[in-house]
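Of the protein chains in this complex, one is absent; all others appear in place.
Right after this comes chain A.
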Amino acid sequence: MFLRRFTGPLLSAAKESTGIVGLDVVPNAREVLIGLYDQTLKVVKDQIPEQAEYRRSVERITNYRLKVCQEEEEHDRIEQRIGCGQVEELIEQANDELELIPVMVESKPWEVPEGYKVEIIEDTEPIPAHIPQHLST
């Protein structure tokens, strides 16, 4: 820590902390991310049928993030363009997705009998003005 502080501009690019408890700085995050995304794409391609929406969804997200990681060198730029937190958080998310794939493979939620339809019920009643609204982004 002190070394970084006193060497000043020499190592100023190095991040000291993520500011998040339990989440350590990964100096080579870009390479780690590219590796994880490649692995995700490969596992998804091997294990999940092509017509499954889950596979399309994962491929869409992962391909975009992989493209950004390959185009940008700087961690700051990657974080800005993906917009889902710091590179260390992106690593966490990629690991999560990798852990999820076996669960999806096991229970196959996309397999439904013919003509199966999820019932959607919409309540059109307006929200009273005095109730504070939670708006998801």
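Keep this in mind: contacts are C-beta pairs under 8 Å (C-beta built on N, C-alpha and C of every residue); 3 or more make two chains touch, one makes a residue touch a chain; residues count from 1.
Criterion: contacts and distances are computed from a predicted model.
Choosing from "Ubiquitin-conjugating enzyme E2 N", "CENP-T/Histone H4 histone fold domain-containing protein", "Non-structural maintenance of chromosomes element 3-like protein" or "NADH dehydrogenase [ubiquinone] iron-sulfur protein 3", the protein name stored in UniProt for the chain missing from the display reads "NADH dehydrogenase [ubiquinone] iron-sulfur protein 3". Within the whole complex, the absent chain has one touching residue among A:L23, A:V43 or A:I61, and that is A:I61.
Residue-level contact of chain A with the missing chain is found at 53-54, 57-58, 61-62, 84-85, 89, 93-94, 96-97, 99-100, 103-104, 106-112, 116, 118-123, 125, 127, 131, 133-137.
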